[in-house]
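Sharing a structure here in structure tokens format.
Note that this complex is displayed minus one protein chain, with the remaining chains in position.
Take a look at subunit A:
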Amino acid sequence: MRITSIFVVIHITFEDEGVDPLPPPMLSVNNLEVVYDDVVLVLRGLSLEVPAGAVVALLGANGAGKTTLLRAITGLLVPHRGKITKGTVQLEDTDITAADPAEIVRRGIAQVMEGRRVFAEITVEENLRAGAYTRRSRTEIRESYARVLDLFPVLAQRRKSIAGYLSGGEQQMLAIGRALMASPRLLLLDEPSLGLAPRLVEQVRDIVVQINEQGTSVLLVEQNAVMALSIADYGYVLETGKVVKDGPSAELLADSDIREFYLGTSAGQRRSFADVKSYRRKKRWSA
């Protein structure tokens, strides 16, 4: 499985060149194991890669370990009493395993947390300023600010509003904008479509595409598999702390298991999710 995936990446990126040595991926997670409270094993040897400039989707049901993976990447395990017990996280050539969260942001990883988590008591403008906390150059911050307002006209209109009074969609835009204020090279998004109306989900999707086109690599964690795979170059499926399937989005979209369990459409007659024992699925996937 691993070998095929590397092959696919090479194939996509270096179709015409072939001879150049492979540059390090933007992010690579190697054999990561994470334990909460010293006993609860949540990630069991998880590996994945985000190539530079790509959008990578991470799918999985509740409790699969998606959010834990993001915490492990960004150094936020500590407040949750989690620990990386094995494996490494690398940003290009640098090892950032269990580094300080501020250091990780400074090195170029920003994240949009699950449930938006905007600072509800302060204004939109102050939220955006908070996102640029690790940066020193005022001119650069001003540039990012202009870029974010350009990307989200709705935020430009409500600069002085208290963030808590924005609508859910606007808050999601604010959360994304706040992450962009750190001028990240890699953006992690944790379920940005959660709780949004279909039209807003589309809007979020377009924004992610636009951000990616401007040169930011994206790791998109989603339960909305259709949305995620529609814009991702590559996808991973996570189950109980392990990657059980990965491949180019088109391949995943065509896969009958994925269609059945993540897209809710199957070629044959519909089966109940409960009828299918999870070990059966795992068996099939690892075969």
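A few notes on this one:
Rule of thumb we're sticking to: a residue touches a chain if its C-beta (ideal position, glycine included) is under 8 Å from a C-beta of that chain, and two chains touch if they have at least 3 such contacts; residues count from 1.
The working rule: contacts and distances are computed from a predicted model.
As stated in its UniProt record, the chain not included in the shown complex is "Branched-chain amino acid ABC transporter permease", which appears among "Branched-chain amino acid ABC transporter permease", "N-methylglutamate dehydrogenase subunit C", "Cytochrome aa3 subunit 2" or "Helix-turn-helix transcriptional regulator".
Per the touch definition above, the residue from A:66, A:158, A:178 or A:205 contacting the chain not shown is A:178. Residues 74, 76, 78-79, 81, 100-102, 104-106, 111, 113, 117-122, 126, 129-131, 133-134, 162, 164-167, 178, 182 of subunit A touch the missing chain (whole complex, contact as defined above).
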